[in-house]
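Complex shown without one protein chain; remaining protein chains in place.
Up next, chain A:
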Amino acid sequence: MAGASPIELALGPCLFNWSADRLLDFYKQIAAEAPVDRVYLGEVVCGKRMPYNDPVWPDAIAVLTSAGKEVVLSTLAQPVNKRERDILAQQAAYDMPIEINDMSMVPACRDRTFTAGPFLNIYNEASLGFLTNRGAVSWCPPVELPLASIQKIAALVPEVDVELFAFGRLPLALSSRCYHARAHGLRKDSCQFVCEKDPDGMDIATLDGTRFLAANGIQTLSDACHYSGLSSGQLKATGIRRLRLSPHSLGMVEVLTEFRTFLDGGIDAQELEARLTAMNLPGPLCNAYLSGDPGWKKTALPA
């Protein structure tokens, strides 16, 4: 059971194409200032970005580790070519915690533990139990899975740490087609890395001007910014031990600080929402996936 220990905070992997300099500055600041227990890093969305951001990781890992953060290497969600498959095989052998986001990684992780990431289709206790027998010690559920389901699974597989996606644009879909390239009249194979223009994703609106989605290369995210305003007591009752906050270009140190204050009882859910809303969010707040409703909606969750 969750017990008396406080709910932890994790920073998810950066899903966007930030430059190497920006990434390193970001992680230095997180290491120095953010009240965060665990940091996931690594390229999750597009293997084409890897040659550019790979040089950053050793330094980022070093600075975060020496600041006392637990660093977890998050891995590619949709490996497609030999180069990407080879990278996954190498990563599985690294002597550091890893998160897997594709079933390709399960065989390579047979002799080690891992976090089952939100891109794996784990929707029930039997499939999580199966992965637990193969080394899963921590699990971040798919973003569309309602709290009621997470609670059932957490109760039936208590040996796994459950981490809830709790802040950021929702990662909704992957494709083999690059929508950034397509929107710029290009193709994935000659994309010119145009996704670097949009540090929070490219805004997509309906024809009548309603904000709707965001493109990030081969990934599609929500326009709205999901958040969980569940108190520490509610999270513990649901079997959740950690929250995952997904990096955006606004001040993530501030976001992490507000969540920490909220989880420690310093402010209530209403105040957390007010403070988040006052920040430069990538989109309006939403949270209704938690109650099993359309993800874009914002609902009053049971207090």
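Just so it is clear, contacts are C-beta pairs under 8 Å (C-beta built on N, C-alpha and C of every residue); 3 or more make two chains touch, one makes a residue touch a chain; residues count from 1.
Just so it is clear, contacts and distances are computed from a predicted model.
Could you tell me which of "ABC transporter permease", "Ubiquinone biosynthesis protein UbiU", "Sulfurtransferase TusA family protein" or "Alkylation response protein AidB-like acyl-CoA dehydrogenase" is the UniProt name of the chain missing from the displayed complex?
Checked against "ABC transporter permease", "Ubiquinone biosynthesis protein UbiU", "Sulfurtransferase TusA family protein" or "Alkylation response protein AidB-like acyl-CoA dehydrogenase": the hidden chain maps to "Ubiquinone biosynthesis protein UbiU".
Could you tell which one of A:35, A:199 or A:295 touches the chain left off the display?
A:295
For the chain left out of this view, which of A:7, A:131, A:195 or A:225 touches it?
Among A:7, A:131, A:195 or A:225, only A:131 touches the chain that is not shown.
Name every residue on chain A in touch with the hidden partner chain.
Chain A touches the missing chain through residues 77-80, 85, 88-89, 102-108, 119, 121-127, 130-131, 142-145, 148-150, 152-153, 156, 170, 172-179, 181-183, 187-189, 202-210, 212-213, 215, 220, 222, 288-289, 292-296.
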